[in-house]
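One structure is given below, represented as structure tokens, and several questions about it will come after.
Removed from the display is one protein chain of the complex; every other protein chain stays in position.
On to chain A.
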Amino acid sequence: MTAATATLTLDRVSVGDTLPELTHDVTATTVILGAMATRDWRPMHHDSKFAVERQGVPDIFLNTPNQAAWFERYITDWAGPAARIGRVVFRMTSPVFPGAPMTFNATVKDVATDDAGCGWVTLDVSLTVDGAVKTTCEARVAVPTSADDNPWARRGERWIP
């Protein structure tokens, strides 16, 4: 899956729709680059010896903001650049370590228009490794209601994330 450049509009989204799967090989570089990109200097995200001996986990692992960035990329790859993420709630049940591919999947849970006329899609997203769920995510994403609607133009009371 690559970044979408076309505009996805709300009328083209239905509850139960599934997003294209995204798989990425997680390496030490994935973890360390993600930590440095988010200015997270804590050693469990770049020092394997610290992670194992101090934290009691098998290896360094993806940090929280970088997981948020992966979810963001996965969602907007599908929804396109006009889509605007309003809310992301995720639960990390088990760390993501280097050495195996991680896979993202998502299903449309809800499609709605709020009182301000903004179109929203709610997604249930999962990050799995070898079939085991590592993180679950519920994302609320504003999607244009028509070709001339733009969620990014919303401000103040017209933006209710």
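One rule holds for everything that comes next: a contact is a pair of C-beta atoms (placed from the backbone, for glycine too) under 8 Å apart; a residue touches a chain by one contact, two chains touch by 3 or more; residues count from 1.
What we mean here is this: contacts and distances are computed from a predicted model.
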item: Protein that the absent chain corresponds to, by UniProt name, given "Oxidoreductase", "Trehalose import ATP-binding protein SugC", "FAS1-like dehydratase domain-containing protein" or "4Fe-4S dicluster domain-containing protein"; value: "FAS1-like dehydratase domain-containing protein"
item: Which residue of A:85, A:108 or A:129 touches the chain not shown here; value: A:85
item: Chain A residues touching the omitted chain (full complex); value: 2-3, 5, 24, 30, 33-34, 36-41, 54-56, 64-73, 76-77, 81-82, 84-95, 150, 152-153, 155, 159, 161
